[in-house]
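Here's the structure we're looking at; comments come further down.
Other chains of the complex are left out, but the ones given are in their true place.
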Amino acid sequence: MILITGGTFDKEYDELTGNLYFRETHVSEMLRQGRCTVDIDVRTLMMIDSLEMTDADREIILNYCAKCEEEKIVITHGTDTMQDTARALGKANLQKTIVLTGAMIPFKFGSSDGFFNLGSAIAFVQSLPHGVYVAMNGRFFRWENVTKNKKTGMFEEMS
Amino acid sequence: MILITGGTFDKEYDELTGNLYFRETHVSEMLRQGRCTVDIDVRTLMMIDSLEMTDADREIILNYCAKCEEEKIVITHGTDTMQDTARALGKANLQKTIVLTGAMIPFKFGSSDGFFNLGSAIAFVQSLPHGVYVAMNGRFFRWENVTKNKKTGMFEEMS
């Protein structure tokens, strides 16, 4: 299952205001373009910038992951606080494989990393053992040891 | 390491003749767009349509995989005979993780699956145990049990 929570991944450009905003998720379109034959449910839980995500929002995500039937879950999420949501999920010790991913550039803009990251996350969720991970920059990181380097925009282990 | 052998993945449109042809691989450009921080060597072994691949070509690929230092190898390949190359590599029983991938639409055209497949393959090569696999359509297949459905263009297990 892919749970949508928003982030740069799904942002679009509003030509009338010049701002970025959310309309509908593009994940289904991306799965079609990837010719993905894995049986995947796509559910939009929320569409927010992760800088605006609160503990209440993380609680919603956690409950959904805990209660749903699926045991392999990809979550699309803003990169700014992805590690915080990963930590909240990791501590809950659900017996599931959960992989968070996102994008530094919106899928709808040229040169987005979103499509590559989605392919990466869907692969990792099928092959990694139970646990909570972040899939960015072609790699996976465990929830206990991941941080976004604000200067470079890349994810890495905490030194 | 990513070994390039060609395939639709890297084809381009020649505007003067109207045909598809090969120039240079786009894999390095794709790794940059994916903001990939995994340490990856990219080597172009050949640039051919896999319908034109011979046993001699497969021998070259096999020898390279056997002799190189790397123990995790992604191979970009035409989809038409990807399963044949997978079989040749699988039978050799190299103690390595080798993942073949490709694309149904050239990366340089709109709506390509190539970027998604590359993210998928790079993820699988890091997380799957030693063996030879095909990564297409968001999934991985074992070399002993994979075929391309010529009608749908999708990969599946042999029934």
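List of remarks:
Labels for the chains are A and B, by order of writing; each one numbers its residues from 1.
Going forward, contacts are C-beta pairs under 8 Å (C-beta built on N, C-alpha and C of every residue); 3 or more make two chains touch, one makes a residue touch a chain.
Everything numeric here is computed off the predicted structure, so don't read it as measured data.
Because all chains derive from one sequence, the complete complex can be expressed as a copy number, which is 4 in this file against the 2 shown.
By definition in this document, only the chains that are shown with their structure count from here on.
Rounded to the nearest 5, the angle that brings the Cα atoms of chain A onto chain B is 180°.
Centre-to-centre separation of chain A and chain B, using mean CA positions: 26 Å. Contact residues of chain A toward chain B in the complex are 30-31, 33-38, 40, 104, 111-113, 115-124, 126-128, 135-140, 153-156.
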